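Let's turn to subunit A:
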Amino acid sequence: MEETIMKRIVFGLLLLCSASASADEVRVAVAANFAAPMQKIAADFEKDTGHQAVLSFGATGQFYAQIRNGAPFDVLLAADEETPMRLEKDGAAMAGSRFTYAIGKLVLWSPSPGLVDARGAVLEKAGFGHLAIANPRLAPYGAAAMETLTKMNLADKLQSKIVEGENIGQTFQFVATKNAALGFVALSQVTKDGKLESGSAWVVPGKLYTPIRQDAAILSRGRNNPAALALAKYLRGAKAGAIIRSYGYDL
Partner candidate 1 sequence: MKPVDARLKLERNEFTLDVDLSLPGRGITALFGPSGSGKTTLLRCLAGLERAPGGYLYVAGEIWQDGDYFLPTHKRRLGYVFQEANLFPHLDIRRNLEYGMRRSGIRRIDLDNALDLLGINHLLERRPENLSGGERQRVAIARALLVNPGILLMDEPLAALDLARKQEILPYLERLHEELSIPILYVSHSPDEVARLADHLVVMEKGRVVADGPLSETLARLDLPIRLGEDAGVVIDAVIGARDEAWHLVRADFAGGELWVRDNGMTLGHPVRVRILARDVSLAAAHTEHTSILNLMQGTIAEIADDAHPAQSLARVDVGGTPIVSRLTKRSAAALGLSPGQPVWVQIKTVALIG
Partner candidate 2 sequence: MPTSEDFGAIRLTLELATVVTLLLLILGTPIAWWLARTRSRLRSSVGAIVTLPLVLPPTVLGFYLLLLMGPSGFLGHLTQSLGLGLLPFTFPGLVIASTLYSLPFFVQPLQNAFEAIGDRPLEAAATLRASPLDAFFSVAVPLAKPGFVTSSFLSFAHTVGEFGVVLMIGGNIPDKTRVISVQIYNHVEALEYTEAHWLAGGMLAFSFLVLVAMNALKPRQKAAEP
């Protein structure tokens, strides 16, 4: 009697496990700056493929530490190139699975109309309080901003005016609340459907900084997950591409 109950319980548990394994679900760690487009893409992905994408947003550096310590992610959409590369080297990402899913564009932006001119000459005049950039050591947009300032020979001159956000989201916050007069932020943060939402901006020419490649990788855990492979493929498709561009990224 008792034995049969035990058998049933064990059988039920097995069934439960196999059910969750066969459910085509992909867990995705997404760089915070790509949150908005990814939500749209995930919705379409579910509709088109039937797979489900469970999204977590956060800082790429934190994701790295979490993944190295066994966090249950199948796919990483990083904010940089280095992290997926490093994970692959560590053996935590599937070899050869890396690809660039978006190229970020840097913009000098101010919520005040007319402050930022079309050539970025406002930087040379330096008639403002604070210039916000993302932490160049941590955020690719920050590194790109420093690179731009260096190329313009303004890095030293503006050093005392620079305030750093720990990530590009916080940098945007400094500027949006006007605590910093202007700042280098992601084009995706200030445009909607290809148009500037408010204030004034200068889209920094690509020649002033190394392209901000945002790479994705399939992680070891997602190696045998059909949904993970499907998502990687879907991200490179035309439909996802259109969404990505509409948010101010290049491809």
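The criterion applied here is as follows: a residue touches a chain if its C-beta (ideal position, glycine included) is under 8 Å from a C-beta of that chain, and two chains touch if they have at least 3 such contacts; residues count from 1.
Per the selection procedure, all candidates are chains of the complex that A comes from, given by their letters.
Everything numeric in this text was worked out from a predicted model, so none of it was measured.
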In-complex contact of subunit A, chosen from 1 or 2: 2
Candidate 2 contact footprint on subunit A (complex, rising order): 59, 61-62, 64-65, 86, 129-130, 132, 135, 137-138, 162-166, 170, 173-174, 177-180
